[in-house]
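Omission of a single protein chain aside, the complex is shown with its protein chains in their original locations.
As written, the chains take the letters A, B and C, and residue 1 is the first residue of each chain.
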Amino acid sequence: MNIAFIGLGNMGRPMVLNLLKAGCQVSVFDINTAAAEALKEDGAFVAGSMEECVKGAQTVMTMLPAGEHVRAVYLGDHQGGVGLLKMVEAGTFLIDSSTIDPASARLVAQQAHTLELEFVDAPVSGGVAGAQAGTLTFIVGGTDSGFKQAEEVLQHVGKNIFHAGKAGDGQMAKICNNLMLGILMSGTCEALSLGMDNGLDPKVLSDIMLQSSGRNWALELYNPCPGIMDKAPASNHYQPGFMSKLMLKDLGLGLEAATESQSPIPMGTLARNLYAFHNAEGNELRDFSSLFEFYRKPSK
Amino acid sequence: MNIAFIGLGNMGRPMVLNLLKAGCQVSVFDINTAAAEALKEDGAFVAGSMEECVKGAQTVMTMLPAGEHVRAVYLGDHQGGVGLLKMVEAGTFLIDSSTIDPASARLVAQQAHTLELEFVDAPVSGGVAGAQAGTLTFIVGGTDSGFKQAEEVLQHVGKNIFHAGKAGDGQMAKICNNLMLGILMSGTCEALSLGMDNGLDPKVLSDIMLQSSGRNWALELYNPCPGIMDKAPASNHYQPGFMSKLMLKDLGLGLEAATESQSPIPMGTLARNLYAFHNAEGNELRDFSSLFEFYRKPSK
Amino acid sequence: MNIAFIGLGNMGRPMVLNLLKAGCQVSVFDINTAAAEALKEDGAFVAGSMEECVKGAQTVMTMLPAGEHVRAVYLGDHQGGVGLLKMVEAGTFLIDSSTIDPASARLVAQQAHTLELEFVDAPVSGGVAGAQAGTLTFIVGGTDSGFKQAEEVLQHVGKNIFHAGKAGDGQMAKICNNLMLGILMSGTCEALSLGMDNGLDPKVLSDIMLQSSGRNWALELYNPCPGIMDKAPASNHYQPGFMSKLMLKDLGLGLEAATESQSPIPMGTLARNLYAFHNAEGNELRDFSSLFEFYRKPSK
Partner (left out) sequence: MNIAFIGLGNMGRPMVLNLLKAGCQVSVFDINTAAAEALKEDGAFVAGSMEECVKGAQTVMTMLPAGEHVRAVYLGDHQGGVGLLKMVEAGTFLIDSSTIDPASARLVAQQAHTLELEFVDAPVSGGVAGAQAGTLTFIVGGTDSGFKQAEEVLQHVGKNIFHAGKAGDGQMAKICNNLMLGILMSGTCEALSLGMDNGLDPKVLSDIMLQSSGRNWALELYNPCPGIMDKAPASNHYQPGFMSKLMLKDLGLGLEAATESQSPIPMGTLARNLYAFHNAEGNELRDFSSLFEFYRKPSK
């Protein structure tokens, strides 16, 4: 399989390595040329330009920071630059795994469709560790045939591959999930902290809630109170894991979507604001479970 | 085993039936005399007064609506009435299974201790269905020996019996769990609704979140969107289950505890306020997952 | 006029001094005997007991920390102590100026009424400075005749005297006002901070909002941003003024009232939670406008 991969950051690089391991031919490009060069010894073909990178590729994958980058790469920029959609050959299959606003994903999909190109949005969860282990979860938005094509590629870099719906729905489903996650983490910090303020042992309380109606992902796999789970970031100085700044970014995408659709999301926006306060105290790069410390101030 | 049981409402009655089934001798009392009489044919001894009810009992269990009732029954009231603590014989073991404020539970425990009586608070979760099936969860606060004694009795009416800590901690742990539950339910309604407003299928979104970091008790066992889970109240006109007014009551106990301990609980108080709005629209007696409708107004 | 005054703290002491200045005969009592003795040289009669204090008084005023103290002083305590209501002579007029829960105020009023005594709740606003200057605002709950009697006394210690309604309504109206104040202060901190984060000058923004629809008491008289108003606590290291812990207490009374009446108060509870976070960082004794710093973390 012949793949062009654009965007070689913390997530993109290990994904490329797994594609190479699976026997794919991978051509890579990044505006940070060092990031591209570093993959040479692993067997990637290092392209000198985006145009060269996508030439002859059956599939193009992108992994970029935000919606504006995805729009610029696929559609071209305001300065008259040409986008990917006009560079690739007929029949090329396009996968964007960036986490971005659904509107941008839908815009790119629509433009691709106009040019008779298949495009899916396929944001991931699982973080850098998941990318390295090849156990990422992909949430795919696109047509049925697009989803099938995506599965063939993504099986080499991930474990669970969901079909959320039509174009943009991959992004939207990830946004909903991460909104839920922000609520779960805030709520878990809060319930444990309320218990501790009233004399409960957080380990005992966690055990009780795990077997009761308070059970949730954060409590099961990611207890935010230090010393309860050995392998959780909380027990390792809140080393990420999933950084607080990424949680704030994802909750921000939730706000943006809700503003568009005029949906009420009081719980999600409150969680977002707790992270805004917390991050402003210098916690952007720490694991998102460090919100627990926002509830546990030293003077208490 | 010789048990006196006071408080024969929706929860108390099926608990008495299970104790009788297990071969216990049960003497019952309620200010609603009809509720007591109705248990006669099931083999309970119907006492004419609280004093008569507890006479000769090894264990006294109470199941009452709120802290004020528990204080009145155990300590006596303002009009000079005598409480249980001064009626029971030396060595009687006392279990209160009401859901009340921890301060009241601690006050009763302290007064009991002064009179050398063992008392535990043991609030339940599992609702009327759990009471009937004998599968209730009990969260016990009290000494180690108190907990052991409680287990011997409670095994006949429940399945999981947790020891949360010292006196009052059973109530406190239940409050924390139900605060978490209120957050889970509100958050789940919100995430599903945001997805639907943006074109996602709630069944597909639920499936994705269940296998991702948005997983939680409400999503697993109690999906609030009609038509996704056959047996959930959402698919049965939101017949309870667990009534919205009880969720509001429990979140109110959370507020009260947080006010005492000066703890911040923004997520829990927000969930509480959503229920206050929702219940005021006439939903007090419907299942608490009907909050989903608060997010899905007809004009949308 | 012959007045007995019980409760001689930061607020009670200056109120007594103003009553003496106005020519009233004042008999004082406090369980802190030093506080009472200190008023001797100002002309107060220092009573050795509550009973001695109220003997022969036409009016009894109380200024106590919380509802439990008011109940104990007027109604007697659990240990069989006798309350004020049974000590005073027929026809004595009773004023409680403490800030407490309306339920306690109503209970005392009801018991007073049973004994044919007139009682009003008359909480104050204006703080220690207002008490010293004799410019306090009183919000009175009670009958029309009670209100008239109250005015005659309170005119010596305050400037504005409002009749909020029946017994307990003085407390309730103060609670509503201070809930609003907590919302105004939080909102003003937030609007100024959002502007500053986006490059606006807080002085210019304040001027614009003062002449627009954002105008409010906090912005007019109590700007929370340092350097904008010379005399505001914000420009004087947030020296109180009105302490953050008192704002948290008053918002807590709001929560309690809303829990009783099952009212939704999302804005007020959110403000309460912001103060709970802020106070936990060691700001309890600072002016309540210091919440501005909660929005302006050093790392920004």
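Following the convention adopted for this analysis, contacts are C-beta pairs under 8 Å (C-beta built on N, C-alpha and C of every residue); 3 or more make two chains touch, one makes a residue touch a chain.
What you see is a predicted model, and the numbers here were worked out from it, not measured in a lab.
Trainee: Any idea which of B:G23, B:G91 or B:G282 touches the chain not displayed?
Mentor: B:G282
Trainee: With the missing chain put back, one of A:A133, A:L255 or A:L285 would touch it. Which one?
Mentor: If we include the chain that is not displayed, A:L255 is the one touching it.
Trainee: For the chain left off this view, which of C:I139, C:I228, C:L248 or C:A276 is in contact with it?
Mentor: Missing-chain contact among the listed residues: C:I139.
Trainee: List the residues of chain B that touch the chain left out of this view.
Mentor: Spelled out for chain B, the touching residues are 266, 270, 277, 280-282, 294, 297, 299-300.
Trainee: Name every residue on chain C in touch with the hidden partner chain.
Mentor: For chain C, the residues touching the absent chain are 102, 125, 137, 139, 160, 162-166, 169, 172-173, 175-181, 183-184, 186-188, 190-195, 197-201, 204-205, 207-209, 211-218, 220, 254, 257-258, 260-268, 270-271, 274, 295.
Trainee: Name every residue on chain A in touch with the hidden partner chain.
Mentor: On the chain A side, contact with the omitted chain comes from 248, 252, 255-256, 258-259, 262-266, 269-270, 272-274, 276-277, 279-280.
Here is the rule we go by: only the chains that are shown with their structure count from here on.
Trainee: Among the chains, which is located farthest from chain C on the basis of C-alpha centroids?
Mentor: A
Trainee: Between chain B and chain C, what's the gap in Å when you average each chain's C-alpha atoms?
Mentor: Inter-chain centre distance comes to 37 Å.
Trainee: Which chain B residues sit where two or more other chains touch them?
Mentor: Where chain B meets two or more other chains at a single residue, that happens at 258, 262-266, 270, 274.
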